Each structure stands twice: as C-alpha cells, then as structure tokens.
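Just passing along the structure, written as structure tokens.
Just one protein chain is left out here, and the rest sit where they should.
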Amino acid sequence: MSLSEFDSYRPPEPPRRRRRNGPRRRGAGQGGGGDGSREMPMVPEPEFGSYYGRPVVKPAPWGHEVAAYLFLGGVAGGSALLALGGQLTGRGELRRNARLGSVTALGLGGAALVADLGRPERFLHMLRTFKPTSPMSMGTWILSAFGAGMGTAVAAEVDRMTGSRLPLGPLRPVLRAVEGPAGIEAAVFAGPLAAYTAALLSDTATPTWNAAREDLAFVFVSSASLASGGLAMVTTSVGQAGPARRLAVLGVAGELVATKLMERRMDPVAAEPLHHGQAGTMLAWSERLAVAGGLGTLLGGRHRGIAALSGLALLASSALTRFGVMEAGLHSAVDPRYTIEPQKARLAARRAAGITDDSITTVG
Amino acid sequence: MSRFSPLEWPVLRQIRSGDLLGRGPAVTSERTRATSPRTTTADRVVQSVCPYCAVGCGQRVYVKDEKVVQIEGDPDSPISRGRLCPKGAASEQLVNAPGRQTEVLYRAPRATEWQRLDLDTAVGMVADRVLEARRNGWQDADEQGRPLRRTMGFASLGGATLDNEENYLIKKLFTAAGAIQIENQARI
Amino acid sequence: MANADCIVIQGSNMAECHPVGYQWVTEAKARGARVIHVDPRFTRTSAVADKHVPIRAGSDIVLLGALINHVLTHDLWFEEYVRAYTNAATLVNEDYRDAEDLDGLFSGFDPETGQYDMSTWAYAENEDGAGGHDGKVDAPAGDPDDGAEAGAEAVEEAAGQQLGSGGAPMEHARMLHDETLQDPRTVFQILKRHYARYTPEMVQEVCGIAPEDFAYLVRSITENSGRERTTCFAYAVGWTQHSLGAQYIRTASILQLLLGNMGRPGGGIMALRGHASIQGSTDIPTLFNLLPGYLPMPVAGTHDTFEDYLAAIASKKQKGYWAEADAYTTSLLKAWWGDAATADNDWAYDYLPRLTGAHGTFQTLTSMLDDEVEGYFLLGQNPAVGSSNGRMQRMAMSHLKWLVVRDLNLIESATWWKDGPEIASGELRTEDIETEVFFLPAATHVEKSGTFTQTQRLLQWRHQAVAPPGECRSELQFFFELGQRIRERLADSADERDRPLLDLTWDYPVDAHGEPDPEAVLAEINGRHLTGPDAGRPLSSYTEMRADGSTSGGCWIYTGVYADGVNRAAARTPGQEQAAAAPDWGWAWPANRRILYNRASADPEGRPWSERKKYVWWDEEQDRWVGDDVPDFPLHLAPGTRPDPDAGGAAALAGDDPFIMQADGKGWLYAPKGVLDGPLPTHYEPQESPVANALYAQQRNPSRVLFARQDNLTAPSAGEPGADVYPYVFTTYRLTEHHTAGGMSRWLPYLSELQPEMFCEVSPELAAECGLEPYGWATIVSPRSAIEVRVLVTERMTPLVVRGHTVHQIGLPYHWGVGGNAVVSGDSANDLLGLTLEPNVQIQDSKVGSCHIRPGRRPRGPELLDLVAEYQQRAGATVETGNTRIDVPGTDRSADPDTDPTTDPMREH
Partner (left out) sequence: MGQLAGPTDPTADAHWEHSHARKGFFTDTSICIGCKACEVACKEWNQNPQDGELELLESSYDNTGALGASTWRHVAFVEQDSERIEEARESGRKLVSLGMPRVGPPEARPQPAAEDTTPPDTPEFRWLMSSDVCKHCTHAGCLDVCPTGALFRTEHGTVVVQDDVCNGCGTCVAGCPFGVIERRTDGTAAPRTERDGQPGKPEVKNVGVAQKCTLCYDRMVDDQTPACAQTCPTTSIKYGEHEDMVETARHRVAEMHAQGRTEARLYGANELDGVGGTGSVFLLLDEPEVYGLPPDPRVPTADLPRMYQRAGLAAAGMLAAAALAFAGGRS
C-alpha cells in the first residue's frame, strides 16, 4: 500500500496481533456490511448471520496431548483384550507384550492427560466426585479401574521377566494369584476405555463432535482395535500374533464402515470439517493407512517385516484418526457457521414438523 | 480441599445427600461454604462521590486494613440510585491503579531523566520559586498609574476534579500573592 | 427530567457522557416521553432515542431560531406565561439596529476593538418617568442566562470580566412597555423580525436537516409544551465549545421561555457538565475574572476604588438579591483578611490584584510563549492533551522556568519534555529544555474529604476513606503548606506588597497527617457572625450577610451549607426515604433549592399551571409558597404583590417576578446588556467552515476572540481561496469509556481495554471518496497539525447536503495523547484544533474545525512538519486568514486592518 509521498518516513506497520477470536470474517447478519464495513470479502458472504464472524461456542482448550491420549487410551484398551486373550489361550508372548504395550500406552496417555490440565498438580481432583453426567469423570474411574487391573497384571509380568527379583516378599504368591483375575478385570474396562472418549467428545457443544454422537464410539473402538492389533504385530512374533492380525483387520473393516455411516448420519454442514483443512488431510491419510495396513496384514501378515510395517501403518492410522477428529471438532467450534447453520436448520425442521413450543426464542 | 477428611469426600457426600449426579451441596468445598462478600468483611464503609463527571453519583467506599477494597454505587443516593457508569465503576482501580505514581519526581533543567526528590524539599523549592517568580513578574501600577498590585510571574491551571475547599484555598492564596492567571477546566 | 414529556438532547451525547444521568431520560421515555437527539453523529444517545436528527456541527442556532420562528408565526407560544414572566412587552431603544438590518452586525460594533458598544441595545426609557403605554413599570436588568435550570451556566462563568453573575447592573429606571406586543420596538416584535428568515428551508440549507425531520421536531416540542406538558432541553459542551457558545444556550432559553418551559418540572435547559466539580470551580472559581460567588475580580480603571467596584457590580435599586452585593464582597474580604480588613481600609479591598483585560488560560499561553511567565501549576489538568492546539500548549510549557504538575499519574503534561510529539518532530530537544519539572503525586477522591458541586448545584460531602499513599497529598494540604512556607519566608518582610499574604487568615486545624480540616474551610466559606451576640455562630443564609464588617463568608451563594455548625453537604438521608426532590441529600445552592425559579411553575396568581405539572404554588391559608421543593422565591410574597417602584433588592420583587436572581425578575427573550456578542442569538459560521453564511454577509461571530499567530493558522472558509485544501469538517467529542484528556482513564487497564486506540468516524461515502480502509490508518491534517488515527467507517456518520454541496463530517474522540506512561496512548485530536474563543466566557471553539483526511499513517520526525506546512502553503493560509472582523458584502475577505500579526492579538476588554 503506497498512498502518500511520505510513505518512506512512516513507521513500519506492526503486525496486528492475532485475534483471540479467530477469523475476522463478517457474517451477513449485519445486513450485508451494515456494520459499516465496505470491505469485500474474498469469498461470497456465507448465508448466515453471525456476530462479526466470531465463534458462538468455544473450542475445548485441548492440545495435542489430549488427541494423543485418545489414541493411547485406545491402544491400552485393545492391548488389554489381546493380553487377556493371550492369557486365556496360553499365548505367553502375546500376553506379555500386550500387557506391556497396554501399560506403556496407559502411562503415556495418563501423563498426556495430566499435562493438558490447566492445573496439573490438581489431577487428583478428578477422583473427587463420581459424576455419571460427566464422561470425563466416568473416564477417570474407568481409567483408574483399568489401571489397577493392568498394573497388577504387569507387575506380575515384570516380576516374572526379572526372574522374581522384585522385592515382593510374602506378597509374591498373592500377586501371582490375582494376576489372572486382574487381567480379566482390566479387560472388562478395556472396551469402555476405548469407547468412552467418543462420549467425551460428543457430549460437548462442539458441532462436529456433537453431530457425530451416534457413531463416533464405533469409529473409536475400531480404531483402538486396529491400533492395538498393529502394536502387537510390531512387538510380537508372527506365530503368536494371529489374533492380533485378525483384530486389526476387523478393526480396519469396522472403522471404514463406521466412519461412512457416521458421516452419512451427521448434519452435512457439521460434517464438513472432517473433510476440510488439516483435519481432512489427516483423516484421509488415516483411511489410506488403515486400508494399507489392513491389506498388508491380510496379505503379508505372516511375514515379520511386513507385519511390523503394517502394524506401524495401523498405529499411525489410528493416531491420525484421533488427531483428525480432534482438529475437525476444534475447527467447527471456531467457525460460527458450523454452530449456527445446523441449529437453524434443525429449528426450521422442527417448526415445519409442527413443533413450535421448544424454541429458545419466544415472543411471550 | 485443604485438609482432606475421608468422610467429607464428595463421593460419600453424594451418596449421603442423594445428589447422585454431584451437582449441588455434595460437591461444595469448604471455602465455597464460607463464601462472603468483601463488602461485609470490610472494616468500614465510607460515603463518597464519584470523581468523574458532574452528575455527582453517590459511591460507597469499602476499606479493609486501611486499603480501599471496593467502590460501588450508593443505592441511597437520590441522584444515582446506586448506579455508576464505566468510569465510576472503575474508581477502585483509579485509587489502586498499578501505574499510579506515589513518589515525588523532579526533572532538572536539561536533564533527560527524572530524579527522586523528597516531598519536603520539593515543597520548599516550589515556595522559593513562587516567591521569585512573583517578584520578577510584579506590577505595581499600569501606565496610567492605576494600581495593579499583581504579579504576572506565575500561573495556574486547575482541573475540575478539585474540591470546593481546595479551590477556595488556591484562589485565596494566589490572589493574596497577587497572582491573577488562575484558571481551570471550566474554561476548557 | 424524568417528568418531561419531550426531551430534546442537542449538543450533548448524554447517554455516553452521563450514563447515570441518562437513567432519568430512560425513565421518562418509559412513561411515554419522546426523546429526540440532534447531533452531527449517530451516537449511543441516538441509538436509544426515538429519533436522531443529524445536523451540521456549528449550525444549531439556525435550527433553534427556526423553531422560535415557527412558534411565533404559528402562535404556538404560551401566551400567559410569556406575557407575565418575560420581557416580551418591553420596548427597546429606537437606535437599536438588528443583525437583520446590518447584515449580521448589531448596532454599536467597533471593528477596531472587536467589541460592541451596547448602549443602543438598551430598553427604551420614559424620560419623564411616567411609565409605558399601560403605565406598568419594570426594571429589567440581570443575568444574560435567562434562568436556565442549571443555574450558573457557562455564560455566567465570565459574562464579561466586569459583570459577575449579576449581569449588567442597571439603575432602576422606568421602561416602556406595550402589553399588546404590537409596537415594532417591543422585544416580541424584534424577536419576530430577527428570526423571520430562520425558516425550515434555511434549516435544510444550513443545517442539512430535511423538512420532514424539522416538522417532526417542531411538532414534538410544541405538542409537548403548555399548561399540561413540558419539554426539556439538554446540552453540554457541544454547545458551549463554539465561538458563539453562550448564544446557543440563549437561543434555547428563548424558545423555552416562549413555550413556558422554564422553572417548571420536566422543563428547562439541563446543562450536562463533564467534571465532578466543574460547577463548584466556577462557584468558587479558580478563574481569572471571578471571585467566589460570581463577584467579579476588580479591573484597573473601572474598579479602582471599593466604591467604584460596588457601584459597578450591582445597583442598590435593582430587583432581587444581587442588590446586596456589597455585603457579599465585604464578607468575603473579612473571611480572607480577618482583622486586617477594616472599614478604614475598605475591608482590605486594595489587597486584591487588578485585571487589565483577559487573563485566561489562552492569553496566559501566549504570555508563556513570550517568556513572560516563569512558573506554572497544573493541578489535575493535562493541557498537553486536553487543550486546543496542543502543540502550542507544549511549546509554551517549554518556555517556562518551572512547572509543577500535581496529578495521580505521570500525565503527558508532565512528560512532554522527554516523550512529547515535539521531541519526535525535532522541534524540541530534551537536552535543550530549561524547564524544571516537579511532579507531585496527588490524592484521589477517597483519600481526602471535601465537597464537589454537581451539575445541578448540589454540594455533596465526601468522607475520607483512607490516607493517601506514599507522598501523595491533597491539594488542600499542599496549598496550605505552600502558603505556610511562603508566609514563613516573608515573615520579616516590611514590603507593603507582602501584606496581603502576611495578613491572610491562614490557620486551619490539621490532623495527624498534616492535612488541614476541610470542614474548617467549608465553615469559612459558609461564613459566620463576627460581632454581636451571635459572634462566632455560622451564618444560616446569605441574607444575614452585612456590609458593615460584622459578618464573614468566603462564598455567599454557599452560605447555609454550614448553618448551625452542621455540615449540610454531608446530609445523607437515603433517597428512598424522602420526597422526590430529596432535600435531605447534600445541599444545593442557593438555600438548598433544587429547581431554580420554580415560582414559574405556578401561574401569575400562584396556582399551578396544571395538576399534572404541579410543583410550587401559593397556599392562601398558610399565606406562603408551598410545594415539592424549597420555593425559589420570597416565601411569603403573595402573587398579587406590587412593590414600590423605587424599592431595590428583594423588596422590589413583584409577586409574579419568578426569575429572582435576575435583576428584573423576568425571563429575558432579549438581552439589552451583558451579552458581548449581541442581544439576540444570531447564526454565524464557525471560525472554520466549508460553507458561507447563508443568512448574513458576516461570516463569523464578529466579536470572537482571535489569536492570529503563525502557530495558530485558520483554514480558509467557503468562498475563500484554498478552502478546498481542508474540505472536511471535524468535530471532537468524548466516549463513555474515557475521561477528557485521559489522566483518569488511560491509566486504568479496565477502561483502556474498552477503547484502546485513537480513531476517527467517517461515513462510507467519505471513506470511498478518500480511499480509506475500514480499521486501517488515516492521517488527518488541519492547519495546526496532522495526526494519525484508525478509521471506523460507519453509517452512523451521515454526509449532509448543505447549500448545494455535500459536507462530510469526521468524528474524533479526544482522549488520547502521545506519551510513554499510560496504558494506551495515541495522537491527540486537540492538536488539530486552533484557538478561537467565545467572547462571553472565553471558551475554546473546539467542536468544529476544517481538515483533510488521507489514507495511511502520518510521517515521523521533521517530515510531519513538512506535511503540515505543505497543506498550509497550498491553502494559502496566513495569519490573516479567517481573522477578519467584518465581512462586508461583496468585498474580499482577506484584507483586514484588525489583525496585525506583529501586535499582540489579544483583545482588550
């Protein structure tokens, strides 16, 4: 912009600080620039009114740690099931590796979760109440119960691996005795652990997550399955990893189906963020990697190298699913369009259906 | 959650109170239960008047440990009925402003920075300068010999946020000193 | 105000500047009152008004004059009220010539001095004392401010240096009247003729107001005036800060008198003032021309002796309480100099310094620039940002030997020597500035006790809540101590000129922190009996003041605030526990009256005009005035009373003279004396205007005060060469979120974040014309300076078609300043303004100016000066531009003998 002969003496224009409230786009609600702006937007004004394009709902203040936790929690849950299977079917290597994998994922995931708190030192407050209406609370209790079982099982496993060198004293027989039941107990909470995170996301006003509430859990458990299967394929010899491969393939199939179903049932506007931007890219790659990993598993799963590669692809796919869904949701909260349009549509639909008594806007 | 007592664990209180969803009294903290406004814990309340515009809204000033902890509208005032505009509502910050200057500063001729000066010295220096300027600018009479008995050596410009009593002393002292260039915001 | 049926807010952005006062408007509106906002901008006030009427800044008199004209020509005036309570029937001197006759000038103008000789404006007198046509006798004189509800208005603040609040004194004389109002020399007929050309068409042409909007306004006002209904006007600095500001208020007064809206509930003219005690600082003035209580400062030549002074300020024969001005003066002198004030030395009258002309802040400014002033006290004032022509203000300060700044924060006026705009432009170098600067931190309102006087003359005591922190001190303590130090240093002086200081009563009790007792000061202001059985007892009313030295009192209008030794300003009976007028909350001067001239709320016979508008009325049984307020009238003066024509003072008041603080008891439709720029308000264009005066050849107020200097150039107005260089009108104003120059708001994070940046408001049309980007930068250039601002493009700004061409107005809030200490800073709008003063009260003409606006930021360093100079050059602006006194029709306006740049441009008064 050069407008004055004195331009050269002007101070450099400092970059305007980033808006705390996202994009500057103006909605048409101000009557087509009735807010005084004559600024022509780069794209045509969207067909909805908003307050200077500011978000209506706030995005969750969740960073990558929480996305990582979603992924790791799934891995931990799926691995616990594999471990139990190994335990029950006598696949010692699978049991051991799955247990270790599970506890590692659990530990990392828990740490990520705590790190994302505004006040990490208060993480124990999570156990202050038991709130059925709060998926986060339920998840915490599930996590705790799962952790107790899996922790016990892994302790026994580690003791065994170290040649009974853990200073357990008289507790060793007890530990050995509860190891089996502990593995079962952990497995009971494995499914909920993988699934509750879907409720955690859906039970929000974040448009994309909320709109996905019917089917997101299926996507997540499938993703958990393929990831835990993938992990076992990486860690465990092909001989013992058969169930892991099958779980992985089932997971891939489940995820592909569940995702399509989910998107079909979602409000089309609220589903958009799943296909746009960073989230769209991640989810597209997630799907590609899942298919590739699944095919690899099916076709070359008995080959150690291919199995390991397929396993890695599946792990990556699962991580991308969670990061993608996370990102899509956050994006949907920031752009008011995803809040306002579906709401207006459903309100209009209800009115058209003759339901006129449940609007928040009234005249009497 | 300062002292954790197992019996006060909210989960148990949830069960005891029937508030199974943990929404109400079961989950309150000790501090919450002891909530009280700082207007009630203040040592004293003083009636005042908003210093910004000339509507003259009533204010209540709450003082705790000799510090102003709250200033809000005085509902008793027939003028403002407890209401305040944004400036009036910010009065507490005017008093306790983070950037408020509470020390005397002095800038010497040609100096590039302030320096500290104690109040007593400063007032003394000002008194000396007033007397000198008064002397230098003194006019006994005009060209026609009519008495003037005044000084043009110094002037003052006051804001209109000064009290009547303050204006009175300023006018009284300066007039006695022969100064006439005394003005205030009313003209601006 | 809550009782009004129609409220016209003009020249004020009331909802923004006085939100809490606006609650009464909201209440009136909820009861069905119509609220109309007349303003150049669509503001937050407009947003909640029934109607916003955009007007070109500086054209208000045309609108109001057209309303007057409409009321007169359509016989919509309140006949009984006008006949009884105004001077409509009085005849004017036959030598009087109206602005209509002289194309914008009144008779008696002296182009040399820029002043009027007012003798031809006087009333016609009957030489043989036989009275007028009907024999009725009246003695008009008095206050130029026809009883505006808010009492002492800007007009009174300096209604001519010599006049004080009593207005021009007049010997009691017999005036000619024509009760039929038909004589062409009656005020009524003169008024009619004067405003005959102020038509709706003229309103459209000059103000840019559409005929339908004008019709709406007329209908609203007239339908809501009369016996049953009242209309109220509210104004603020939007009116006073014009080169003919006092006349704006007078125009509204005339209209309100014609409609019978004065002195009645829900009527009047409400002055909305911007500072906590701006009323108080004119009552007890720190103003050059006044002593406390609107007594004038003595002027050399006219007030050389005490006798001269008393004779000049008030006649014993005039009506009303001003006749006792000698008692007020003596009591003041006794309060200041105690025993040293004796009958022998005329109560120490000669201790008072004398004026020789205007010594206002702007005259002082030029003296500073001429190195005639050594020292300057700034007491809670930030002229570097808040005063017109900021560059001149800062340059003037750099000429001082010393500067004392007393404030809460390090305001721009304390730091200009290190971070002011002139340092940036290279005009000043810190290392070269000789000025010593003392910054002395001040106490806040809760750290000291004392009274503020609010806009309706109410004194309210504030109790001290805490001691000031650190080295912060109240002004009271600082000045008390300064006085002590000065007196100590002079203790041994034998110099006669030091007597006033040494004889001064200066012994106030102090508390443990050295703070003098403000209540003791208030008691001194109230006054006390000095001799006799009541010696030492506080006065309970100014009627107790005597001229024989037996009483003292620092400000007669405040007498009664400390009656019986009780601090009445501290009265705090909760509002909900007392009557609507709330007499037991604080104390209003005079004598705790809440509505001035409330006698006018009853008809001449003393009956309420209507049940609905009942306020104060005569009660036959009790033989006194009663009502909802303290009657602003002698309590037992029956409506039918006719005084002895030769009486003076309060005894001269008739039972139907409601305007008792005026010398004649009448409301003035026409001011025969006392208003320096004409007996009737007349439209002139502002000092800078893109439009030629449509009504008269005379473009500008001929008696405005000029400062023709190179650093105060004026833009050429319409018709002058170069006018198109500064084609746009800018107007300055305040925002709710800030306070004047920002000293009490830009340092507070909570307020700063609400309005963080300096901006301008422009219409989409102007933005298109100049290529301004919304929220981008723009540079605004006036003949004084150039500033950069953010651009708010908004339909709230409306281009107006005036005299055939489009006038674009630019709105500029003036709260920001350039400095390094505030939470937020920015360029100051006042830097753009020039200095031209209203002649009556010497208020700056700061609401309108001419400018140009261009996209982008302003240049830095010396290039800024080049930019300003380049514009000046293109416009051909010189010190003569716009400083012409008289514009003779058909002649070139540029030549004028009056403005010689080599001489002091100050006008002598």
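Things worth noting here:
When the chains are written out, they are named A, B and C in that same order, and each has its own residue count from 1.
In this section, contacts are C-beta pairs under 8 Å (C-beta built on N, C-alpha and C of every residue); 3 or more make two chains touch, one makes a residue touch a chain.
Just so it is clear, the model here is predicted, and its values are computed rather than measured.
In the full complex, the chain left out of view touches A, B, C.
Of A:V221, A:V234, A:M266 or A:A290, it is A:V221 that touches the chain left out of the display. Residue A:L250 is the one among A:A111, A:L166, A:L250 or A:I306 that touches the chain not shown. If you put the hidden chain back, the residue from C:G338, C:G357 or C:P756 that touches it is C:P756. Chain A meets the missing chain through residues 16-17, 19-21, 24, 27, 29-32, 34-36, 48-52, 54-62, 77-78, 81-82, 84-85, 88-89, 116-120, 122-123, 125-126, 128-129, 131, 133-137, 139-140, 187, 190-192, 194-196, 198-200, 202-206, 209-210, 213-215, 217-218, 220-222, 224-225, 229, 239, 242-244, 246-247, 250-251, 254, 329, 333, 336, 339-340, 343-344, 346-347, 351, 356-364. Chain B meets the missing chain through residues 1, 10, 17-29, 31-32, 35-40, 70-73, 75, 82-90, 92-93, 98-99, 114.
Although one chain is not shown, part of chain C still touches it, namely residues 15-16, 19-20, 22-23, 26, 29-30, 32, 42, 44-48, 51, 735-737, 749-757, 759, 774-775, 790, 792, 794-796, 819-825.
In the analysis below, only the chains that are shown with their structure count from here on.
By number of C-beta pairs in contact, chains B-C lead all other pairings.
With every chain reduced to the mean of its CA atoms, the largest distance from chain A is reached by C. Centroids built from CA atoms put chain C at 68 Å from chain A. Chain A and chain B have CA centres that are 53 Å apart. In chain C, no residue touches two or more other chains.
Contact of a single residue of chain B with at least two other chains is seen at no position. For chain B in complex with chain A, the touching residues are 1, 9-11, 14, 20-22, 26-27. Contact residues on chain A toward chain B in their complex (touch as defined above): 125, 128-133, 137.
Touching chain C in their complex are the following residues of chain B: 44, 46-58, 61, 63, 66-68, 71, 75-81, 83-88, 90-91, 93-95, 97-114, 117-119, 122-133, 136-138, 140, 142, 144, 146-173, 175-188.
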